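Take a look at chain A:
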Amino acid sequence: MLELQDVSKAFPGHVAVQNVSLTLQQGEFFSLVGPSGCGKTTTLRMVAGFEHPTSGRILLNGQLLNGRKPQERNVSTVFQNYALFPHLTVSENVAFGLRRRGVREPGPQVAEALRAVRLTGKEQRMPAELSGGEKQRVALARSLVLKPDVLLLDEPLAALDPQLRRQVRAELKLLQREAGITFLFVTHDQEEALSLSDRIGVMNAGKLEQVARPEEAYRHPASRFVAGFLGELNWISGAAIRPEATRISPKECGQSVPCRVVHTTFLGSAIRVEVDCGGGLASAELAPRQPAFAAGATAYLYWDPADELCLPA
Partner candidate 1 sequence: MKRMLGWYAAVIYAFLHVPLLILIAFSFNSSRFSVWEGFSLNWYRVMWGDAQMAEAAWNSVIIAAVSSLLATAIGTAAAYGMWKHKAAVLQGSLYLTLVTPEIVTGISLLALFQWIFRWMPFRLGLGTVILAHVAFSIAYVAIVITARLRAMDPALEEAALDLGASEWAAFRRVTLPLLAPAMGAAALLALVVSFDDYVITSMVAGVDSETLPMVIYAMARRGVNPVLNAVSSVTVIFFGALILLSEKVRAR
Partner candidate 2 sequence: MLLFALPLGIVIVLSLLTRGDYGGAEQPWTGEAYRRLFDPLYALILWRSLWMAAVATALCLLLGFPLALYISRARKHRGLLLQLVILPFWTSFLIRTYAWLFLLRDTGLINTALLKVGAIHQPLPLLYNDGAVLLGLVYGYLPFMVLPLYAALERIDPSLAEAAADLGAKPLTITLRVIAPLAGSGILAGCLLVFIPSLGAYLTPDLMGGGRTVMVGNLVQNQFTTARDWPFGSAVALALMCITALLLLLFLRRAPADAL
């Protein structure tokens, strides 16, 4: 169990992290998500031991981590660019941590770790000879082989191309379930965080704005920032509604808002209609088999009041 109690970090000239409190359960996949510069990476680096909190306490399984060096904490980091040692082979990279812990014959453990990330047969490759996805798996194996209490992942998918990212996402989740290790995952990609995590924490300007399960945070955001960051938002006559909950009709019907169609976008899985409701742009999704709208046509937006997000000012 990893606990952050009222942790703050100030750098000369700005406060990166402000009074963050957080508890991660054993075996949980937790994501810290937020725009760049929101303090999520600094939080991660404080858990890893590369930065030291200005105030507050960090505990791992009830033991205080403050003041301990990175090598004295049973946590491990997967770096954004993987930080594989370029002069060592794949298996030497994976064996590095075991050797530092005095393991004389790391062979079997290394083989096991490489099998878990499906890299058997690439033991003697140099990092420069690997694809992006393979490098990422070596970095995972290098950390997992040490059986850390918490694995820290700093945007581990950012360096991969989008196609690969989806595939690796699924693998990552599977690997975490098998290993049963707590993951603290840092990302700026809300879709990644929502799809992978047991719980997410949304950070903005150094503060943790909400900690919740993904659906909960998406449906019941605690602030306007969280609502806007996790998904698109329509502001129509004072109400906030997600575009996929907004419907459009050519005729007036009940509590509907008139608008003018700007253009229609085909998204593959859905058809999105961008409209102008006099002063603000909004978008709505067509119902299945609903006929399309011509640009410039007048239409009416409606929605189920239960889908309105209640946001504190």
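As a selection rule, all candidates are chains of the complex that A comes from, given by their letters.
Assume a residue touches a chain if its C-beta (ideal position, glycine included) is under 8 Å from a C-beta of that chain, and two chains touch if they have at least 3 such contacts; residues count from 1.
Since we're looking at a predicted model, the values are computed, not measured.
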Candidate from 1 or 2 that touches chain A, complex-wide: 1
In the complex, chain A residues that touch candidate 1: 48-50, 69-71, 75-77, 79-81, 83-87, 96-97, 100-101, 142-143, 146
